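Here's a structure for you.
What you see is the complex with one protein chain gone and the rest in place.
A and B label the chains in the order they appear, each numbered from 1.
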Amino acid sequence: MSDGIALISTFSSDDECAQGIEALHRAHVHDFSAFAPFPSEKILEATSEARGQGRSPVRWWVLTGGITGILTAIALTVGTSYEWNLNVGGRPIASIPPYIIIMFELMILMGGLSGLLGFLFHSCLPAFDSAAGYRSRFGADKFGLVVRCAENEVSRLESLLRDAGAEDIAREAVITQGVPSHH
Amino acid sequence: MAAAVETNLQPSYIDIDRNVQRAMAPGGLKYWLWVAFCAFLTALGMIFWTNQIYKGLGVTGYGQPNMWAVYITDFVFWVGIAHSGTLISAILFLFRVRWRTAVYRCAETMTVFAVLTAGLFPLIHLGRVWFFYWCVPYPNERFLQPDFRSPLVWDFFAISTYLTISTVFLFTGLIPDLANAREVSTGWRKTLYTILSFGWQGTDRQWRNFSMVYLLLAGFATPLVLSVHSVVSWDFAMTQLPGWHSTIFAPYFVAGAIFSGCGLVLTLIIPMRKLMKIEDLVTIWHLDNLAKVVLLTSLIITYSYATESFMVWYTQDPIEIMTFNQRYYGPQGYLFWMMVACNCAIPLLLFIPRIRTNTVCLFIISIFVNIGMWLERFVIIAGSLATNTEPSQWRFYVPKLTEVVITVGSFGWFLMNFSLFAKFMPIVSMTELKEGIGWLRHAVRETYPYRKAA
Partner (left out) sequence: MSDGLSRRSFLKLAATAGAAAAIPGCEPAARKIIPYVVPDENVIPGVPTFYATTCSECPAGCGLVARVREGRVIKLEGNPADPISQGSICARGQASLQGLYNPDRLGKPHKRAEDGSLQEIAWDQATKEFNDRLAAAAEAGKDRIAFIGASQGPTLDKVTALWLQAYGSARLAFWERIGEEPARAAADACFGRRDLPLYKLDQAETIISFGADFLETWGSPVEYTRQYADFRTPRMRKGGLTLGKAAYVSARLGSTGARCDEWVAANPGTEGAVAMAVLNVVVNQGWISRDSGVAADAVKNFAAAYDPHTVSEQSGVPVDTINKLGAWFGQADGAVALPGGDDPQTYIAAYILNAVTGNVGRTMVFLDGSPAEAVTRPDQVKTVIQAIRDGQVDVVVVAGGANPVYSMPPAWGFAAALKRVPFVAWMGDAPDETAAAAHLLLPVHHALESWRDTAPRAGVYGLGQPVMQPVFPSRALHDVLIESAHLGAGASAQSIPWENASDAVNAAWQDLQGKLAPDSTGQAFWDDARRKGGVFREAKPAAVKLGSAVLAQKLQPKAASSGPLTLAAFPHIFFYDGRGANKSWLQEIPEPVSQIVWDGWAEMHPDTAAQLGIKESYESTRLYAGIDVVQIDTPNGPIETAVHITSLVKPGVIAMPIGQGHSSYGRYAAGRGANLWAYLPEGTRSLGVQARKTEKRHQLVTPMGKGDMMGRSIIEAMSIGDLVKGVVPEVEGEPHLEGVPHEMYEPFKYTGHKWGMTVDVNSCTGCSACVAACYAENNIGVEGKDNVALGRIMSWIRVERFIPRADEESHGPLLYIAPIMCQQCDHAPCEPVCPVFASSHTSEGLNAQIYNRCIGTRFCENNCPYKVRRFNWYAPEWPEPLNLQLNPDVTVRGAGVMEKCTFCIQRITTAEINARTENRNLVDGEIIPACAQACPARAITFGDLNDPNSAVLKRRADNKLRNYTMLPENNALPQVTYLRTLYREKA
């Protein structure tokens, strides 16, 4: 049994795609996702406005990573110095100025790595099954907008997307939370 | 094909993809011969290194007081090369400089492999390389740890961080392009790209996180690139040796690094764009801009040389003055003047637009830049040691075969890695070119007259 239709509309420019998103937003339709070959400012603004999201949470991963790095460095440098208490060239056992360099480097290292992890985590990567309505051209030269809706809304949304400038709109029946079954 | 491109002043998204995909097409005999040649040089270097480990450093021209010479010169040279990559990919990204999009992937790749090469030299240089890991903090039963005061340990941290971060940066940028390659390729390549692209699909969610992490990585890479070469310069500046003990070293080395790096980018990209037929993506306009960076940095280091000498004169420290006297007029003074010619004089030609837009001239100048920057490090490192505080211990260094071969081998190793990458990975960033397609069109239009001429 099929409970809903996925409208897969293709745009040739990111402007039109963005307009389509805004149109959907005005029509209070939020169950959509957009595809683009590059990070288009317009599309990203439109989507985050439609979804009412703030900026990406990856920032917090990076911040935590960085702070961890600094703390690790302090522990490592100061800790190991007092482990042996060696007089080296008459310098203090723990000479902070040189240690700052270690702290800086570890901050960068850990911040960067945790940033990468955050990015993969929030983008649900790696994911080797293609999402509903993905078309390979979306990776090349076309922009896609995939909307889920009930049977009765199809015609309204189609016209709405056409007005936004969709070149072509395909329909697919959607199994709940599933991959669209092509027929 | 080229003829068709010739007229196309409005490259489209698909044109970009086509160009890149053509570049990634399986390499012919010439390509593999070239790779084999690089591999041969690498092997040669390895044989000499093995011999050196077996017999001891005595096989080199090293001796009292020339404790550091060619190997550390190579190390600094390669680390320096790396920096322009990060400059172009990160710093210019933050500054939203448009021409970077075509060249940054190439530069970024160069960065990673240059650091990889640079990392070898501290090992080659060691007296007992089999104990190199004592420089690394690792848990051991005696709680023996490195001395974090030592600039060499800073080096270890700086270089390894730099390698990791620039690899991450390069890889993150690659993901969308790999996804693109995945769609068009077949066979084992498809599997490879599928795995490496992590199943990227370019949904708005993914792009949102992507741009954020890319921005932050760029933000990190920027201070990192500045710190790394500062740390390298402190290997010298932190000592008390006249000619090394100088506060100007950090900025001066960073500028030199970017100078030499952009030089090598030109050296690599000029033949590459011809051989891989990506002149439409990496246009004369891009090279022109790169050349301007070379010119600027050349002026900066010229200024640094002047300041360095001025400071020496200004201190009136007779020992410093004698060291510099020897650097300019000593038995190896000719090296210094060659360096000045390569780094300060010849790049001035880049003031002339017709030279900046002539690939042959650019290529030749970039070679001089590379030679000059290698000499700069040699003059500073070997020269200052040779004329130290203790006249009875003066001796000028002359390399032997081992150092020469190992240095050549390092170029083989670098070029081999770079060539393989350029063939199997998208060497130009498609996503970014599409993002800034307007600028690409602008570049093509700018370039059109030159290409007609050519």
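In the analysis below, a contact is a pair of C-beta atoms (placed from the backbone, for glycine too) under 8 Å apart; a residue touches a chain by one contact, two chains touch by 3 or more.
It should be emphasised that the depicted structure is a prediction, and the values quoted were computed from it without experimental measurement.
Student: Considering the complete complex, identify which of B:G27, B:P146 or B:P176 is in touch with the unshown chain.
Tutor: Hidden-chain contact among the options goes to B:P146.
Student: Which one, B:P223, B:P271 or B:P318, makes contact with the chain that was left out?
Tutor: B:P318
Student: So which of B:W337, B:W394, B:F411 or B:F424 would be touching the chain we can't see?
Tutor: In the complete complex, the chain left out is touched by residue B:W394.
Student: Extract the touching residues of chain A with respect to the undisplayed chain.
Tutor: Touch with the absent chain occurs at residues 84, 86-92.
Student: List the chain B residues touching the unshown chain?
Tutor: Residues touching the hidden chain, for chain B, are 55-58, 61-68, 122, 125-129, 131-132, 134-135, 144, 146-147, 149-153, 156, 235, 238-241, 244, 315-319, 322, 331-332, 385, 388-398.
Throughout what follows, only the chains that are shown with their structure count from here on.
Student: Show which residues of chain A lie in contact with chain B when the two form their complex.
Tutor: 33-40, 43-44, 47-48, 53, 55-56, 58-59, 62, 76-77, 80-81, 83-84, 86, 88, 91, 95, 98-99, 101-102, 104-106, 108-109, 111-113, 115-116, 118-120, 122-131, 134, 136, 138-141
Student: Over in the complex, which chain B residues touch chain A? Could you list them?
Tutor: 12-14, 17, 137, 143, 145, 147-149, 153-154, 157-158, 160-161, 164-165, 168-169, 172, 176, 179-180, 183, 194, 198-213, 216-217, 220, 223-224, 227, 231, 430-432, 434-435
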